[in-house]
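With one protein chain removed, the remaining protein chains of the complex are shown where they sit.
Showing subunit A:
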């Protein structure tokens, strides 16, 4: 909650209180209700969703038992992976649900609930061989029928799945040929399928429990096969998990086997960052998420605290140039604008070294990342000015460039509230571009109206980051079918409609050989940078500080895994 909006909501309240006594009752009540609503709208500024994270040290002699509390900043929505879509929910679901596969340090799939798998030559049929010793937390057995139940539940319109349904892409059918063999058929080859199966959003729910409860009930009483099982949930306050004593099927990415070390694990919602840090220091919580960047240096220096900064995989925060209309439909103008942006200084100044600078459309922790793009272009305002001069954009009397009587003015849209200081980035870029004679109008909008602006294409520059375990995120970013249209959202903010680019992305999506796939994705990244469709700004990073616990690690998507966590002896 930022100070400005809190202050304005307060003044609205006092305004209403001061005027009541003189108004007739009906008007008084109506006025009060409107004032209350206004105040609340003004106050509607809690932090948005966040992203992901890196490595922790496993304690060699882990102590067993005890309880730990992890403080997060945003209330939970739903713990049903088949339906939910929010990062804060995934942090809890990762502890409750197991996935069919896990991704190792090289981002390659290794067995988890599935022991092994075979992919047909046409890439459309996946045959999974499952572990036969796995039990859900309600005592029912995990088997091939459970896998099919999960996949079918995701595509069932009644579930109205938001995110999981996008992860399984062209899913067609699933058949349990025996208790430990599940055969999954896809409509088309889709290489991301296997990688996506590692996501907490494709964690396996217990069919027995999911069938016995309504969708709404299951969302708040999650039952999986993971190392922690659900104990209680207090909305807007906390969810309490306890150790699953039967757990004995951790993937090879874990640091130990058998049940989790902690007896009890609580996720508590503490929206205010100062209160989160204070609670960590005074010992009432053992871990906090979303550490403000300006506090990172102090926390890193404190020997009683550990600090983790896990870069999120997928697409970093990029500024996308709308190529569908002038002036940014000209690649030469886009390149000049990019040369006029001092991205490195902005990232350093705003994120205190906690967030790294991004260079291309993939984050460095994503498979297929092209490192050669780093430093492949530079900040050069003199060259930018010259390029714009050569293109006929001459500086006018008011210092703004113009050509054929039109000013070089760009509309830059950004969301409110100020997630990850993106509004400050906008201000920074506005000042940078002003120095080369480009006028930038920064338009700040709440997420709902922003969606409409994006759908209508009324912008020149719009930022976006996407969490994804697979480089296939590029498909949503640069394919013509995802160009936003009135009434229809999409992530191709660049309006890129390039046959070569989209066909390469499709080829990569269907390529089952990891090395060839990486090569295709590297070509895509190079094209995005060559054509200056987007400018990478920073890599979103999930920060965690801990005290009195050890063994925290992060999964491939960057969600914290608390299975190996134990209390340190003090």
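In the analysis below, contacts are C-beta pairs under 8 Å (C-beta built on N, C-alpha and C of every residue); 3 or more make two chains touch, one makes a residue touch a chain; residues count from 1.
Just so it is clear, contacts and distances are computed from a predicted model.
Only one of "Peptide ABC transporter permease", "16S rRNA (cytosine(967)-C(5))-methyltransferase", "NADH-quinone oxidoreductase subunit L" or "Sigma-70 family RNA polymerase sigma factor" fits the UniProt record of the hidden chain, and that name is "Peptide ABC transporter permease". In the complete complex, the residue from A:104, A:129, A:356 or A:455 that touches the missing chain is A:455. Only one residue in the set A:268, A:402, A:494 or A:550 touches the chain that does not appear here, and it is A:268.
Check A:278, A:292, A:480 or A:514 against the missing chain and you find that the one touching it is A:278. Of the options A:234, A:294 or A:378, the residue whose C-beta touches the omitted chain is A:234.
For the options A:110, A:179 or A:215, the residue in contact with the chain missing from this view is A:215. Seen across the whole complex, the unshown chain contacts subunit A at 1, 3, 6-7, 9-10, 13-14, 16-18, 20-21, 25-26, 28-30, 32-37, 39-41, 43-46, 48-49, 75, 77-78, 83, 85-86, 157, 160-163, 165-166, 215-216, 219-220, 234-237, 268-272, 274-275, 278-279, 281-282, 284, 446-453, 455, 475-476, 482, 487-491.
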